[in-house]
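With one protein chain withheld, the remaining protein chains of the complex are depicted in position.
Moving on, here comes subunit A:
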Amino acid sequence: MEHIAIIGNGISGVTLARHIRKNSDNKITIISGETDYFFSRTALMYIYMGHMKFEHTKPYEDWFWEKNRIGLKRGVVTQVNTQTKTLYLSDGETLTYDKLVVATGSKPNKFGWPGQDLKGVMGMYHKQDLDNLETYAPNNKVCKRAVIVGGGLIGIEMAEMLSSRSIPVTFLVREHSFWNGVLPSGESEMINRHIKNHHIDLRLATNLKEIKSDEKGQVKSVIIEETGEEIPCQVVGLTAGVTPNIEFLKDSGIALGRGVKVNRFLETNIPDVYAIGDCAEQHEAIGNRRPIEAVWYTGRMMGEVLAQTICGNRMEYKPGHWFNSAKFLDIEYQTYGWVFSDRNKTEYEQHFHWKHSDDTKCITVAYNKDTHQFLGINTFGIRMRHEVFDRWLTENKTLDYVMKHLPEANFDPEFYSKFENEILQAYTNQFQTV
C-alpha cells in the first residue's frame, strides 16, 4: 500500500483521489490551504449572488471523505524534498509520501500595476477572494463603484456578481471588443451590446495605469492609461487571466516552465511526482490546445487518467475534441471543435455566421474553405448536444452535412423556438452563389 499525497483539493486532485480509491487500496492524503472540504469553485459567484450557500457548492457531503478513506489535511505546503520524499508545511509539520501529485491550480495574474496589492484589490479564483469581496463589497453603500480589469470569463462573472447587488461596475477591457482574442467579431460584438444592456460601464480598448490608495491603504480610485481619467472606486477586480500556482516548487528540482512540466503521462522529470490540472504544462501542446489549459473539465480528465497510471495501468492523457461552455450574463455559450477569432484564424478557416434579430442568439460555424470540412461551432443562446458534435468531428463531416442535420444536435428544452430552419435558410442563401 502506497501513500499518495495530493496537493490541492480542486476538481483535479479530488477526481484523482476518488478514482484511486475506486481502483486501489492506497493511502490517500489531500492537502489544501484553501478549504477543509472540496467545493466547486465555478460556483463561487453564485454564493455572492445569493443563489446558493457555500455548503451547496460542496459536491460531496462531509462524511464522504472518511467513508471513502480519503485523508484531508488543512495546510500550506511550502517546500518539497523529492530525495527524501518529504513535504514541509507552513506550520512546521512534515509529511512523507510514496507518490506526489501537484494539483495546486492557478492564481490570478498581476502585471505589476502600481497599487495591485492594496486592500480591496482581488481576483476571483479562491474562496478567500470571495470572503474578501464580501468584506469590501457587501452592498452599494460600502462599495459605491467597482472596477474590473481584464476582459475574460471571470471578469464578466465578477461584473454580474457585483451588479446583482446593484453595485455600479466599470469594466476595463484591453481589447477593442470583449474576448475577441477567442471569439469571432460578430459574437464578441453581440456580447459587448449585451453587457451594456445590463448597465455595466464597458470600456473597450482601455488599460489600467494605476490603482490609487487612500490613507488607510485601501483602494480609492483607478487611473486609466489612455485618457488619464480617474475613476473613484472601492473594489478592483483583477481578472486578466491566471498563472499556475507553483512558487513553492522553485527549489524542489521539479522542472518548471510557467507551470509544472509534464509529459503525456502527466509525469514530471522526477520519478513518482506528477502534476495535473491548471498547474500542469505539457512539453508539447496537444493539437490546437494550449500547453496549459485552465479549464474545469481538463482538470477532471487529467485526474481520471492519472488515477489509472498510479494504480498500475499506465495511461496517456488524450483529450478528445475541444469543447467548452460559459455564460455571459443571460446568454449561454457553447463551443465544439475549433472556431478561432479573426485574429487567430488560419488562412483556410472560414466562418458562416448567423444572428437572430433579437440580438441574444447567434451561431458561428468554422469550416475549411478548400475542403468544406466542418471544423467547429460556437453557439450563443442555443444549447447543442455534445455527443453529436463529437461524433461529427470524428467523422470529418462537411459543412453542408452539419448545417442540414443541425436539428439532431439541438439540446434546448422542450417547446423552445427552434432556429434551424432560419439558419439553414440563411446558409443556403449565402452559399447558393458559391
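Brief remarks follow.
The rule is simple: a residue touches a chain if its C-beta (ideal position, glycine included) is under 8 Å from a C-beta of that chain, and two chains touch if they have at least 3 such contacts; residues count from 1.
Definition applied: contacts and distances are computed from a predicted model.
UniProt records the chain missing from this view under the protein name "4Fe-4S binding protein", selected from "4Fe-4S binding protein", "Carbohydrate ABC transporter membrane protein 1 (CUT1 family)", "Osmoprotectant transport system permease protein" or "PadR family transcriptional regulator". Considering A:W65, A:W113, A:Y274 or A:F323, the position touching the chain not shown turns out to be A:F323 (whole complex).
Considering the whole complex, the residue from A:E175, A:D201, A:E267 or A:D390 that touches the absent chain is A:D390. Considering the complete assembly, subunit A touches the hidden chain via residues 11, 23, 40, 42-43, 46, 49-59, 61, 131, 134-135, 138-139, 142, 164-166, 197-198, 296-297, 300-301, 304-305, 308, 313, 315, 318-320, 323, 325-327, 329-330, 332, 334, 360, 383-387, 390, 411-417.
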